[in-house]
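Heads up, one of the protein chains got dropped from this complex, but the rest are sitting where they should.
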Amino acid sequence: MPTRLVTVRLFAALRERAGWGERRVALPADQPRMSATDLWWQLELGDRAAGADGAQPGSLPSSLRVAINQAFASPDQPLQAGDELAFLPPISGG
Amino acid sequence: MPTRLVTVRLFAALRERAGWGERRVALPADQPRMSATDLWWQLELGDRAAGADGAQPGSLPSSLRVAINQAFASPDQPLQAGDELAFLPPISGG
Amino acid sequence: MVLRVALHLEPFDPLVALAAWQRHREQDVSPQAPWARAAAEAHFIGRVRSLSANGEPLAALELEHYPGMTEAQIERLAAAVLARHGLAHALVEHRVGRALPGEALVLVAVGADRRGPAQRGCQELLEALKHDAPFWKREWCGADGRWLEGNTPL
Partner (left out) sequence: MVLRVALHLEPFDPLVALAAWQRHREQDVSPQAPWARAAAEAHFIGRVRSLSANGEPLAALELEHYPGMTEAQIERLAAAVLARHGLAHALVEHRVGRALPGEALVLVAVGADRRGPAQRGCQELLEALKHDAPFWKREWCGADGRWLEGNTPL
């Protein structure tokens, strides 16, 4: 089975707390239905970046949103090879 | 007792139905508390100008408003010598 | 609180009027100036429609007003809305006379420290103009002129 790569992107406070903004990540071969939530915990973003809003493994911090291929998506949607996954901290636009 | 004059002004459809836009009117010496409503009927504006909205003597057609000295006023307010009285048909601004 | 009211007998460009208004902001840079706290601005521009209320092609819209009272009444209405919402500034420019389809009839612009008061203030001032400032519209379709009684629905 070929290596399945996704691009993970972090923004604003999340990027600065994690210390990186973009990373290519290989999805584990033995987890064909890996989701954004799974990856959040695998990358240890929950420990280092979630702060007071930290959630338990199995869910994302409630203030975060997930985008897959530059559109909002469910954090539980299985990731595909080539996906661009972004974790978005609370928005303050306009 | 000197003659007490007021200026009466009509606008838009009201002016065109009456056939005049501005007139100097002497308040009757024997009616010291004459109001805009009284003058409306004395000038026979009710008969000739009020159309389907005509009211009975003692009241103004409900769609009309009165301005005295260029501010909205009660149609029952007694008029003073020198007042500028205007009868305003329904407004359509903006 | 800063207020400007202007009536135009000739066509006016609302964006030129807004630019002139904005120059006050740029010239008055003291932190106490009403402009300094007005981070939110809401505008409304109304134009002459191309069809009459009856759906016929409109040749022109005539706007009659009550010179003197109209200006004074708009100032009273604007001052009340400015006070009610704690607005920083308001601008009202209104066309009078004979206007053609597409030409600007009314510009309302208000500034406030937050977007809610700016938007609500702009809406309320427009409704106040429509219902309580002495203007009368007559639609011209060909040689026929018809006075409107009341406003288009919201």
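Some points to look at:
So that you can tell them apart, the chains are marked A, B and C in the order they are listed, and the count of residues begins at 1 in each.
Going forward, contacts are C-beta pairs under 8 Å (C-beta built on N, C-alpha and C of every residue); 3 or more make two chains touch, one makes a residue touch a chain.
Remember, predicted model here, so these are calculated numbers, not experimental data.
Among the displayed chains, contact with the absent chain in the complete complex occurs for A, C.
If you put the hidden chain back, the residue from C:24, C:47, C:76 or C:98 that touches it is C:47. One chain of the complex is left out; on chain C, the residues touching it are 15, 18-19, 22, 25, 31, 36-50, 102, 113-116, 118-119, 122-123, 126, 152-154. Listed here are the chain A residues that touch the chain not shown: 9, 11-13, 16, 63, 67, 70-72, 86, 88-94.
Basically, only the chains that are shown with their structure count from here on.
Just count the C-beta contacts per chain pair and the biggest one is B-C. Rounded to a whole number, the gap between the C-alpha centres of chain A and chain B is 74 angstrom.
For chain A, residues touching at least two other chains: there are none. Contact of a single residue of chain C with at least two other chains is seen at no position.
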